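A short write-up of the structure that comes next.
The other protein chains are all here in position, but one chain of the complex has been omitted.
For reference, chains read A and B in written order, and residue numbers begin at 1 within each chain.
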Amino acid sequence: MKTNGWRLTETEWRSWLEGLLRAGKSVIAPVEENALRLFSPVTSAADVVVENYSNTQWSPKEFLFPRSEPLLFYRFRGDETELEDPGLDDKEQVLFGLRPCDVAGLGRLDDIFLGESADPFYEHRRKQTTVVSLACDKAEAACFCTAVGGSPAATEGSDVQLVPRAEAWLLQALTPRGEELIAGSASAWTPASAEDWRQAEEQRLGVEKTIERSPLSKDWAPRLEETFAQPLWEKLGQRCLGCGICAYVCPSCSCFDMNDEGNALCGTRCRSWDSCAFTRFTQHASGHNPRATRPPRYRQRVLHKFSYFPLEHGERFMCVGCGRCLKLCPVGLDIHQTVRAAVSKGTPGEGHQ
Amino acid sequence: MNGQRENLFRPQLMRIAQASEETPDVRTLRLEFRDGKAPPKFEWRTGQFGQFSVFGAGECVFTITNPPTRGGHIQCTFRQTGKVTSALRNLSLGQSVGFRGPYGNYFPMDDWRGRDLLFVGGGIGMAALHAPLQLALDRRADYGQILVLNGARTVADMVYKEEMKEWANTNGVTVVRTVDPGGETPDWDGEVGLIPNVFERLNPKPNGSIAITCGPPIMLRFMLLALEKLGFSPERVITTLENKMKCAVGQCGRCNVGRFFVCRDGPVVTAAQLKNLPADY
Partner (left out) sequence: MAQTLESSEARAAVTQANEWQPRIVAMVCNWCTYAGADGAGTARRAYAPNVRIVRFLCTGRMDPLFIVKAFEQGADGVLISGCHPGDCHYVQGNLLARRRFTMFRALMDFLGLDNRRLHFAWVSASEGAKWSRIVDEVTASVREAGPLPNWGRLGMGMANPAHSSPLGHSAPRLDARVPPSTEDKQSISSHLQQLAADLLRNGEISSVVGYSCGTLPEQMVPTFVTDPEQVSALDWSEHCANNLAVYLPDALKKKGSGKVAIVVKSCDAKAVMGLIRENQVKREDVLLLGIPCTGLWQNGGLALKCHSCSREVSPSSDWTITPNGAQKGAALSEAERKVGADPRDEQIGILESLTSQERWDYWQRQFDRCLRCYACRAVCPMCYCNNCISDKHRPQWISTSFDGKGNTAWNIARAMHLAGRCTGCDECTRVCPAGIRLDLLNRRLAREAEIRFDYHVDEDVSTIPPLTSFRPDDPDEFL
């Protein structure tokens, strides 16, 4: 039960953001463009849109792991080649308005990019980033954070959290970095009361109750691994059309491709997002492809999220339950349903898939 | 890199010092560092691989085919198959090639001291065997009998033709060459037959020996069966996995075989390990 923290009006937190902008920080927040909610750097706090906001169309991962970025530059001089590293931006960035599921997604990206061979580009951006999350006051039909060990008001990974309440916004700083972020403005704010936090907790429980998808057990990670060779995957992956939407909107998908682009004088080696759903993902130059058809590729995605990653990184699923892949999949594949079906050996309900 | 962590993806610049055409589509390159010497602390172990760059075309994974006993430079053998290997075939002496590595695990050559070694390679698979074989020859006294079975589709496709003569002349080394039925020339004096069949005909006794085999997927499948049939213990049957790789440092997510990342946990695996891995390669 929290006893510190503040109780803010919307005007107060907007003006706090405005202050951050004036201090030269980059503030990235949900905005609306052409009826789409997307994360974007804002030039004014007035542009931040949080009403009727469940979640953005895509995850905010592109601000730590860009869609495309240069890894190095090369230039030819006769037989010699010169290489140059890309410069790194030193601007501080505040990611504002992330739902707890998206914050959890950043945590999964940390596991991948900040492991044994840390990625210098990701690491740099991560160091420049402060996370202000926005707890959820309602869940959508596609949400299932609780099924994978998350929560609508989880604070792990957040530096500051805002909780929308009926008449006000509660705010708490969770890390030294978070405290630094609010240092300039907090003195003018009204402290929150214990009752405020008690109600926030009730709100959280209320939201959790509305999430219908059942919890997935951590024990299933090894069981899923065992289903690899089973024919049930042919049915489960049958309607997948092999686009990259699920991987690209997902907060924790991190696979990428590397390509050289240039001309006879110079060029760039860049990396871009890639998806295990594409045919070419694992195809060798010889033509051999370990995952030649769509069902094995669908299987890879599911097992990576719910089996290989948890077994490797200590029991937390790679999936954070944000529900975007469910909403945006052109053919309505439901990864939660797939996992349950795979574990119960292919009896997903009505005898069809 | 601006005082930050070093750029993981930046290759060393190397120069092509020597190039030899093993077959019409297989080439061996000897690469030397730009300033003639290896950077301090540049070392690798037998079996490790690198990402070789042709700037403008991309990167490609090859095993480092020279062992640390013949250090100071990097060698690789590759077959022209796709974009990068085609570009590599067209480079001439003195031109730049990037090298990123060494990556991956290695053949535990020290553990195998005193044992007999069998090397069975199919086609370009021989390249993966070249480094451990050369190391064993360089430290001849450390190992027992050595059998090399080099198979190819046709006589023209056989790699390391010249080196094989050297190997055959070494004490305690038997070299057997074979081509697929139909691949022999009238003056062919080697074996004719598919590699696993020829291997079974040779009927080597396990005796605690280590068998290392590399080649195309289909050859590998039957070789592993043959080795099992002849009683080789799966912990002493070694092969290398070859999945498509990009980052080679376990991040891009492409080369996984289940939980196992070929770039990080492989490419060297035992047959025993392979039994526990999903057929995702």
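The criterion applied here is as follows: contacts are C-beta pairs under 8 Å (C-beta built on N, C-alpha and C of every residue); 3 or more make two chains touch, one makes a residue touch a chain.
Predicted model, so just to flag it, every value in this text is computed and none were measured.
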Among A:50, A:328 or A:343, the residue in touch with the chain that has been omitted: A:328
Selected residue (touches chain absent from view) among A:40, A:55 or A:172: A:40
Residues from subunit A at the interface with the omitted partner, ascending: 31-36, 38-42, 47, 49, 57-58, 62, 66-68, 141-142, 238-239, 241-245, 248-249, 257, 259, 261, 263, 270, 272-273, 275, 278-280, 326-328, 330-334, 336-337, 350-353
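To be clear about the criterion, only the chains that are shown with their structure count from here on.
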Euclidean distance of C-alpha centroids - subunit A vs subunit B, Å: 39
Residue ranges of subunit A touching subunit B (in the complex, touch as defined): 71-72, 74, 76, 79-81, 83, 85, 87-88, 112-113, 115-120, 123-124, 225, 228-229, 254-260, 262, 264, 267, 269, 271, 274, 276, 281-286, 288, 290-291, 296, 300, 303-304, 307-308, 311-312
Subunit A-facing residues of subunit B, complex: 1-2, 4-11, 13, 15, 53, 55-60, 81-85, 94-96, 98, 217, 242-244, 246-247, 249-254, 256, 258-259, 264, 278-281
